[in-house]
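Take a look at the structure set out below.
One chain of protein is taken out of this complex; the other chains stay put.
Labels A, B and C are assigned to the chains in the order they are written; within every chain, residues are numbered from 1.
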Amino acid sequence: MASSTGVLFRVHTFGESHGPELGAIIDGCPPGLPLDEASIQQDLDRRRPGQSRIVSQRQEADRVRIASGVFEGRTTGTPIALLIENGDQRSSDYDDMRTKYRPSHADYTYDAKYGLRDHRGGGRASARETAARVAAGAVARGMLDRHGIEVLAWVSSVSDLELACDPAAVTREAIEATPVRCPDPDVAWSMIQAIEAARKDGDSLGGVVTAVARGVPAGLGEPVFDKLDADLARAMLSLPAAKGFEVGSGFAGTRLRGSEHNDLFYREGARVRTRTNRSGGVQGGISNGEDVILRVAFKPTATVLRPQPTVDQDGNETTLEPRGRHDPCVLPRAAPIVEAQLLLVLADHWLRQRAIR
Amino acid sequence: MASSTGVLFRVHTFGESHGPELGAIIDGCPPGLPLDEASIQQDLDRRRPGQSRIVSQRQEADRVRIASGVFEGRTTGTPIALLIENGDQRSSDYDDMRTKYRPSHADYTYDAKYGLRDHRGGGRASARETAARVAAGAVARGMLDRHGIEVLAWVSSVSDLELACDPAAVTREAIEATPVRCPDPDVAWSMIQAIEAARKDGDSLGGVVTAVARGVPAGLGEPVFDKLDADLARAMLSLPAAKGFEVGSGFAGTRLRGSEHNDLFYREGARVRTRTNRSGGVQGGISNGEDVILRVAFKPTATVLRPQPTVDQDGNETTLEPRGRHDPCVLPRAAPIVEAQLLLVLADHWLRQRAIR
Amino acid sequence: MASSTGVLFRVHTFGESHGPELGAIIDGCPPGLPLDEASIQQDLDRRRPGQSRIVSQRQEADRVRIASGVFEGRTTGTPIALLIENGDQRSSDYDDMRTKYRPSHADYTYDAKYGLRDHRGGGRASARETAARVAAGAVARGMLDRHGIEVLAWVSSVSDLELACDPAAVTREAIEATPVRCPDPDVAWSMIQAIEAARKDGDSLGGVVTAVARGVPAGLGEPVFDKLDADLARAMLSLPAAKGFEVGSGFAGTRLRGSEHNDLFYREGARVRTRTNRSGGVQGGISNGEDVILRVAFKPTATVLRPQPTVDQDGNETTLEPRGRHDPCVLPRAAPIVEAQLLLVLADHWLRQRAIR
Partner (left out) sequence: MASSTGVLFRVHTFGESHGPELGAIIDGCPPGLPLDEASIQQDLDRRRPGQSRIVSQRQEADRVRIASGVFEGRTTGTPIALLIENGDQRSSDYDDMRTKYRPSHADYTYDAKYGLRDHRGGGRASARETAARVAAGAVARGMLDRHGIEVLAWVSSVSDLELACDPAAVTREAIEATPVRCPDPDVAWSMIQAIEAARKDGDSLGGVVTAVARGVPAGLGEPVFDKLDADLARAMLSLPAAKGFEVGSGFAGTRLRGSEHNDLFYREGARVRTRTNRSGGVQGGISNGEDVILRVAFKPTATVLRPQPTVDQDGNETTLEPRGRHDPCVLPRAAPIVEAQLLLVLADHWLRQRAIR
């Protein structure tokens, strides 16, 4: 189960940073949907490193191929295998990591769990694994698009630089207009400068991604454990470097009074609407037809280009020398990954809801 | 799956606020553990309403009975059924709710999902359902206790009243010393006054619960989707009124630089330790042996004793008149529920880890 | 998972032979279906012992109560809890079983698995647990009935007495006309005499139950592991005393040539039909619209009223003295249980199919 998610739109991923291949299997995608490699590649290209100076300079071609589940351009209803070969593997960059535990990485915990680990590039713990999720998310996007559901994610803060904006007004174009994926050009410019400064400093920055899903029908999500926002929280915290999750008003909402926080219902044509959306589109774990809005906190990248004291796998105290390439800020690349996770959760709950009514 | 959680320590709950009974089935609890109703009742009593003036005055006896899975005082390895009869059902309090949608409750979303709903007391969406989780959590506590794992949760903020304290120093005694379950008596006193003021005002307050798990061995949690913190996020967001989740440094950590945020390793006797714990005891989704620390945001209770404009199930605009009893602040009762959810996730991952090594 | 089945129509059971209560939780039943205790009781009464001289004389009232998930006579879409109190518990009948392993029962294997066991009446391994499945099956029947699906099971052999009949012609009335549940009165008469003779002899008989599902639409079942007949095989082998399963031509079909065995397609009005039904209504794991036909082999009851050599839990060789009541032949009571399992599998796959198209 560790590498699987979903009840009906079910995704299994595999692959390590420096293994031969990685990929995703989607089991449960409805039949008859148009699907080709190009549409998946589009999302993958947005996640890819090497897109700009502010992200990792690794060159990963991330070329996806569809190995099953599609016939004559349409999904068949059987498992869709999306495979990606690993290229550009400078494993020697990682020799120091074979025995030394990098601070705030998963080296030590993998050893503690498994008794051994593939140290190259972080192995299975590498953010490289998210390429498989983005590929799967692109398939979910294709399905949801036909039902009028649109998903967008953007960088809403980097370190203490925060974007104030109305999520309803954000567009894909504004997001993609700058390499930092912040839809406001001025804030984006400040973020880019901050990231470049951190990079030169051998240091790293964290931040927040905000995501919105529009056109979600009321009724998705389940009572109790499989609430829509519970599944979204799991999906987001399953991302590397994620440390927090909010839906709607989140932590800030805890400071309001009930009379201020409640989203009052009114009628708009045939629809029941709410005048505010502090619920973030989810009430009692079930979508209410308003935009689903969430925020994900990402810590600053653990890899910094500075010597750090640590211990090795034999328990000896030692020093980790800085080496290799690093991503001074994962946020720009995190945005398409958050989209993918949101798409996967929605696709699953969309199918689950169709089953019962 | 909606009402199930866990892979090996698997919990299924059932029951509505005003139905005949509610309960939890635990499937996968190891055999041979001592278990009786009294030890479960202890946890249930902490969740129960009517304990003090600052929580709901409903009287729910919440008397649990063990209907299966225990023989001569020990678990048998087969499903443990924990059943609780509903008493004190003043359904007539809820007549107004039959057709009118209460703001920021699940009335509308249940109707949208199912086409009908048990309106009495919120039905399945009622926080009453968490009694079953607390009962199940008590069984997990019994199991984890034998492996040296201790779980505590407390109220760390109510509205804008925040507790600043070292999670490592908090004790059960300090938590239970006041009805608000904040371990600092001065802050607790302020919180109680704020809650009473809100109650008199017919309004409600939100806040944050902080939880810690001590003695968790390194190695629990899985790569990718079933990360320990991902499962914890899901568990916490599945609670009524939860709007946010943080592990370790959370959202505040996004403002640090990597060089500040990293938890440096050192050696303490035979153990690998970290000097700080911004990771919250989880790295790469796997426990590292430090305390697991998390925070959950709860919005202010949606029920307020004031007239609110709304719509009814036929789409007519109408007014919801204030009526019945309400919980001006769920936080004090949320603490034992957060503990239960944390216990359930740890029990499940503890068993999963034993399976592989 | 041990006590759960189904992906969307999900059933969890609990309870031991001599514990306080047993029951089933159904999670995923669609909302809006009429459901009351009387309709469930009807199926339970057919499973109940003490109905005639040829089955166990235990008196189990098996009175079901609906504890959740139904509001004003209709299902709400939330978990339906079906609870049954255990009565008439002559535990002292089983004192000998506390330490001695009954041959071909689960006493030894439970001890080997769990290190302890509830010996009374077989504990969790008792066929009494099937009462919960029959109750759950009745709910599935209610759902499938609305979609025109009818399920029947009958006793087609007892020991070497075999019924030769056309499954398409069997009716509920013919099945229930005799206590042995064999639809042919002459064969039924012989079976009853054979069972009575075995009972007088303190011995027991096995046999075969045949089941048919009519009106199953084409398209239910999944490729690969979740084939409809694979899920049916699991469902049937999960019954106490079951030792074999066949769908369609079964073992006898292995002796035919492909040219004899193939079911040729033809057209009947708008439907694609097959001229024969050696496939048993399932091709490639997916229903083809013909009757689903299966057979389940039940071994002779392990309880015989004769002294049997055995060993006890300390490994001492000893003798098990005959005692208590026994079921000389489980077949008559097995028929409604087979129906229940067939209903549960069909309900689950029916919902799964609705999700994808």
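We adopt the following convention: contacts are C-beta pairs under 8 Å (C-beta built on N, C-alpha and C of every residue); 3 or more make two chains touch, one makes a residue touch a chain.
Remember, predicted model here, so these are calculated numbers, not experimental data.
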item	value
Sole residue of B:Met191, B:Leu220, B:Leu256 or B:Leu351 that reaches the chain not shown, by the stated touch rule	B:Leu351
From A:Arg46, A:Lys100 or A:Arg117, residue that would touch the chain that is not displayed	A:Arg117
Selected residue (touches chain absent from view) among A:Gly32, A:Gly148 or A:Pro307	A:Gly32
Among C:Pro79, C:Gly121 or C:Pro240, the residue in touch with the chain that has been omitted	C:Pro240
Residue numbers in chain C that touch the chain omitted from display	1-5, 7, 13, 101, 103-106, 108-110, 112-115, 124-125, 129, 157, 159-160, 198, 203-208, 217-227, 229-238, 240, 242-251, 253-267, 270, 272, 274, 278-280, 282-289, 297-304, 306, 308-311, 315-317, 353, 356-357
Contacts of chain A with the absent chain, listed as residue ranges	1-4, 7, 10, 12-16, 19-23, 25, 27-28, 31-32, 65-69, 71, 74, 76-81, 83, 113-118, 123-124
Touching residues on chain B - with respect to the absent chain	7-8, 28, 30-31, 77-78, 223, 351-352, 354-357
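Note that in this section only the chains that are shown with their structure count from here on.
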item	value
Intercentroid distance (Cα basis), chain C paired with chain B, Å	39
Chain A-chain C separation of Cα centroids, rounded to whole Å	46
Residue list for chain B, restricted to those that touch at least two other chains	1-4, 7, 13, 113-115, 124
